[in-house]
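Apart from one protein chain that is not included, each protein chain of the complex appears where it belongs.
Which chain is which? They are A and B, in the order written, and residues in each are numbered from 1.
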Amino acid sequence: MAAITLIEAVNMAIAHEMGVDKEVVVFGEDVGINGGVFRATDGLQEKFGEERVIDTPLAEAMIAGIAIGMAAQGMKPIAEIQFMGFIFPAADHIISHCARMRNRTRGRLTLPMVIRAPFGGGIHAPENHSESTEAIFAHIPGLKVVIPSNPSRAYGLMLAAIRDPDPVIFLEPKRVYRIEKHEIEDNGEDYPLGMCFVDREGSDITLVSWGAMLHETKQAAEKLAAEGISAEVIDVATVSPLDIDTILESVAKTGRVCIVQEAPKAGALGSEIAAEIAEKQIMSLLAPIGRVSGYDTVIPYYRLEKQFMPKVQHIIDEAKRLVEYR
Amino acid sequence: MTTVARFEIKYLQFMDEKGTFISNDVPPAFARDIDTLKQLYRDMNLIRTLDQKAYALQRTGKMGTYPAATGQEAIGVGFGSAMTEDDVLVPYYRGQASMVQHGVKMEEVLLYWGGYEAGCDYQVAKQDFPIAVPIATQSLHATGVAKAMQMRGEKRCVFTEIGEGGTSQGDFYEALNVAGIWNLGVVFIINNNQWAISVPSKLQTNCETYAQKAIAAGVDCIQVDGNDIVAVKAASETAADKARNGGGPTVIECISLRLCDHTTADDATRYRPEGELDDGWKKEPIIRLQKYLKSKKAWSAEDENQMQKELAAEVQQAVDNYLNTPIDPPEAMFDYLYEELPERTLAQRELAIARGAK
Partner (left out) sequence: MNTESKKIFNLPDLGEGLPDAEIVRWLVKEGEVVALDQPMVEMETAKAVVEVPSPYKGTITKLCGKAGDVIEVGAILVEFDGEGENQEAATATPASEVTEAVQQTAATESPASETSQVSDVFNLPDLGEGLPDAEIVRWLVAEGDVLALDQPMVEMETAKAVVEVPSPFAAKVAKLHGQAGDVIEVGAALVSFGESGPGSVAAASAVDKDSEAVTESAAKPADAATVVGAVQVGHQVVVESASAVIKALAKKLKVDLSQVSGSGVEGKITQADVKQAKKDGKLIGTKTETIVAKSARDVSSAPIASQSLANENPLDFKASPAVRAHALRLGVALSQCQQSGKKGSITKADVDLAVGSTTSVAVKSPVVASSAGLPTVQVSVEPQTVRGVRRAMAMGMAKAHATVVPTTLVEDADITNWPKQDSLARYVRALVFASKIEPALNCWFDGEKFERLIHPNVHVGIAIDSPDGLYVPVVHDADKKDAGQIRARVQELRHKIENKGLKQDDQQGATVTLSNFGSIAGRYGSPVVSPPQVAILGTGRFRSELKLTSKGIENRKMLPLSLTFDHRACTGGEAARFLAAIIEDLQKAV
């Protein structure tokens, strides 16, 4: 058992699976000798060799395209896009091909591949390195989008993603890459995809989040508890396909819900969750569905980033507003 | 079988690492003008000083991630000095040498990397593009600018820079292709500093030269010693003149070596082979030109000293201006999104102001 960070957990999961499955291959920019700019693939090239851990030329569309070709041949590529801000050259391949291959060949060609990328803001980075655009891929049928919120989930969900027969976009919230450690046994046990995790049980309000914002959400839940408000905290984890049932059950229990996301408000995953709740659980609602999110603006350069990112206090304020709603 | 096409790539160098003019080619006029060379020398030192100050700022918590251009100053200063005010620069993220040459203020460079959008609001270089973070996208933007110039019949050209790693991107090939077929006045500078973060040049392409990627697009190209500012400037002037006068695009590959980390957050010791830095420092552009100037008895220790003092003061002034710049108020996130902010978003603007005031 080792106490490791989220990024180390990603590394451990990939190393584990590469050790048991020869078809698993890792490639991307700077993933080999450098071990990845965040060290996600640290030590893998030493362990598994240059043939299975490959430094590619600087071309994201190529990275996605190659992954598709390899996966169609039955390999299990794990392609890294260095930052989500640079996934867009690959978006054509992801949307036009990854998402569709099984469907258009009626199951003849399937793509058991993972494209992983660090995403999200809060690290004082230059522009294009802080985006939360998971909604773009969550909107595409045929893709799975998974976002771990802590080291244990990073390990379990990454294993699940590698083993999944369909393309998985694995988005790692870089802000919390090293923020805490979990004791994780490298036992190869994967976590179920397509399920929410109820991280904290509560009775007065449901707080739904994913990725790095789970940390703020849990902090908010603690503070709310001290004021007599019992919050249930749900980690969505698999953003697509969404396990809405767990969220609906929770809303049935509490009657109030607030969705917390780093991404801008409009057209985001929070919008989808809110619509589902309004459609399927309206009889349980005692208050409007709340959303705490980034603004509908370009995420600013890092001097103003603090103003953009949702804070613990915003979550607390919104939760109280909903609890006191008449 | 017959041969239907051949190609050859020419390499241009005037001044070797000892500061000696070795080329059989006649050096361009500017190379025989000591004052011009001194100015170029000064301009390269300015960038080096700026980069080092930026690193010091980052190490003391006053600057975000910053990519220095150490060892590559001759490229940006060289081609930047071939540009006129009317020309447009479409730089890449390591482009401060050319940007400052072309009128971008040093404090604007610092502001950008220091996390202020104001850093892109160039006060002087008003038509230049801000740097492009998504790699190679700038190449296509440059072709667009050149197309506008062409359509208006203007005698202007566009310079754009890219790292050798960036030339692997599809956007680069697409830019070359359209520049070739439309005969656009773009000069594509490839800064081949041999490293794309940790990926060495030999893992990036099977081409013997990066310049020859131009051949595939039917575009003229040349390879130069990127540490020889005379060669860089000479090739750039030729290409610029051609581009301004309807002669079309050129690719200039400048071979250099990255003598610093990729950025302040990188640690090149993880992947750089032993001895490469030592070797590289011997060939770097500033010392080379200095040697030449001294060989002409045109540069003394006092000159060096005086220049360094002045450059430090200039850089410090820029640093002071940067450090004294106030952070934008929260409404700045909203006020430059559209000509008119959509009503739906007005409420968010108010909320941001209210939250920011706390």
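Following the convention adopted for this analysis, a residue touches a chain if its C-beta (ideal position, glycine included) is under 8 Å from a C-beta of that chain, and two chains touch if they have at least 3 such contacts.
Everything numeric in this text was worked out from a predicted model, so none of it was measured.
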{"item": "Option from A:K144, A:K174, A:K265 or A:R291 whose C-beta touches the chain left out", "value": "A:K174"}
{"item": "Chain not shown: contacting residue from B:Q58, B:S168, B:N193 or B:Q223", "value": "B:Q58"}
{"item": "Absent chain, residues of chain B that touch it", "value": "48-49, 52-53, 56, 58-65, 70, 197, 262-267, 269-270, 274-275, 277-278, 281, 286-287, 290-291, 294, 299-301, 303-305, 308-309, 311-313, 316, 323"}
{"item": "Interface with the undisplayed chain - residues on chain A", "value": "3, 5, 7, 30, 37-39, 82, 123-126, 129, 150-152, 156, 174-175, 177-184, 189, 191-192, 194-199, 202-204, 228-230, 235, 243, 245-246, 248-249, 252-255, 281-288, 302, 323, 326"}
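By definition in this document, only the chains that are shown with their structure count from here on.
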{"item": "Chain A and chain B: spacing of chain centres that average the CA atoms, whole Å", "value": "36"}
{"item": "Touching residues on chain A, where the partner in the complex is chain B", "value": "29-30, 32-35, 37, 55-62, 85-86, 88-89, 124-129, 265-266, 295-298, 300-305, 307-308, 311, 314"}
{"item": "Partner chain A, residues of chain B touching it in the complex", "value": "64-65, 93, 112-117, 133-135, 165-166, 168-171, 196-199, 203-205, 266, 270-271, 327-328, 330, 332-334, 337, 344-345, 348, 352, 355-356"}
